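Structure first, commentary second.
Right, chain A next:
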Amino acid sequence: MSSNKSVLITGGTVVNASGEVLADVMIDQGVVQEVGPNIATKYAAESEGGPQRIDATSCVITSAFVDLHTHLREPGREESETIETGSRAAVLGGYGAVVAMPNTEPAQDSVAVVEFVRMQGERAGLVDVVPSACITVNRAGLQLSPFHSLAQNGVTLYTDDGNGVQDPVIMRRAMEYAKELNLTLMQHCEVSRLTEGAVMHEGCCSSHLGLPGWPSIAEVLMLQRDLELVRETGAKMHFLHLSTARSVELIRQAKNEGLPVTAEVTPHHFSLTDEKLTGFNTVFKVNPPLRTMEDVEALRTGMQDGTIDAIATDHAPHAAHLKDQDLLAAPPGMLGLQSALGVALKYSGCSVQRVIDLMSWAPARIAGLTARQGNAVAAGNIANLVVFNPTAEWEQSLEQIVSKSHNTPYLGLPLQGQVQCVVRDGKVILEAGVITK
Partner candidate 1 sequence: MTNTEKAATVLTSSDVQRAIRRIAHEIIEHVASVAGSSSSPEKIAIMGLQHGGVWLAEAIHSNIVEIEPNTPVVLGSIDVSMYRDDIGLRPTLEVATSHVPCSLDGVLVVLVDDVLFTGRTVRAALDALIEFGRPRAVRLAVMVDRGHRELPIRPDFVGKNLPTHVSDEVLVQMSGVEVFPGAHA
Partner candidate 2 sequence: MKHLLSMDDLSLGELQQLLSLADEMSEIQKRSQPKVPALRHKTVASLFFEDSTRTRLSFETAAKRLSADTMTFSAASSSVNKGESLRDTVETLSAMGVDAFVVRHKTAGLPLAMTQWTDAHIVNAGDGAHQHPTQALLDAFTLTRALEMGNSLAGVRIAMVGDIRHSRVARSTVRAFVLLGAQVTLVAPASLLPPSLIYSNATHTSHEWPVSISHHLDEVLGEVDVVYLLRMQHERMNAAFISSVGEYALHFGLTPKRMAKLPHNFKLMHPGPMNHGVEIGVDPALVPGSLITQQVTNGVSIRMAVLLSLLGPAATSEMTKEERNV
């Protein structure tokens, strides 16, 4: 495969925010050249020097996905994942860019570490790896990160994810900086004092099993606090992995009042419930936890009516020996990159176009990546695309997983929607399950 070949995607349906159309897509020199029905006939066959052809029959063609929330584990926890293996998982999931969470070791609270992550991402060369930075040094919640230096280095997203910022003084200061430098803060809403020792959602199931739980109020209280701080400071806030019905209500209200907030949900939070923990399988331990059907339905409604802006995976690989411990000792988190589309189309209750908005257009805007990602498939736009079959039914198996870890909750569960091809800067890097660089 010549690296400078042009690419012709035929027989699929191009879906943009403006609408959808059955069309072929011609790509050359990293850019979409032409979109229209039956343009394939204009070009020679591949064997005769024509463009590389991708058959997109029954498939959707759209901008590649953008994940606002991925844990790549490098530097520091390479036994669970590396930037390279995480990038591979992302490509297989149809992603063109991922925001790398900063809870690495050392944490992404300095220009040096941020640069390292960015560089490793470029070296892997499979997706745009966009490092976020911590709000506080080492995510300890005590000292602010060097916002000016990081902003100058191009970091626009800041979070202490893994923990919420407990101290309201620190949070208020961070918001003042965010407003000044036009940064976006991302909050993991959890009042830690309410969740000590927790292993699952606090509710009927945890009461039956005698397990300490994360109560919904721990998320809601911090969300309420931060919404008031946003109202006061005017800083932009993005709320990570919201998991409760009440959280969705609060966001809906906040948006009605015009507050500059956005929100994401993870696939596992709108497809699985706390009942999964009755088998004590640590694969289902995640923070925030799987909650009740009532919460699941509220998240789905929130995605459908626009209250929720984005689906983000919170891809959290943990090596087998870490998950192979008791529920208290095992770290929380699940894989997500390879299954996200399959879960979204199966369980969100949203149309294909809405799912693409949740997985590509909105996250690209929130992360400030619209120069390269989340653009319409149209002549003149950069060609970072995904081709997927929206009706294909499939199940995840261990052999398909390219992450170093295998903590996926979806083994044997029905998924719908399968990625067929990914185009990066005009070149096909994924076709028929095989990644080529």
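One rule holds for everything that comes next: a contact is a pair of C-beta atoms (placed from the backbone, for glycine too) under 8 Å apart; a residue touches a chain by one contact, two chains touch by 3 or more; residues count from 1.
On the choice of candidates, all candidates are chains of the complex that A comes from, given by their letters.
Computed from a prediction, not measured in an experiment: that's the story for all the values here.
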**Report entry** Options 1 or 2 - which one, within this complex, touches chain A
**Finding:** 2
Query raised in the report: candidate 2 touches which residues of chain A in the complex?
Result: 196, 199, 202-211, 213, 215, 275, 279-280, 292-294, 321, 324-329
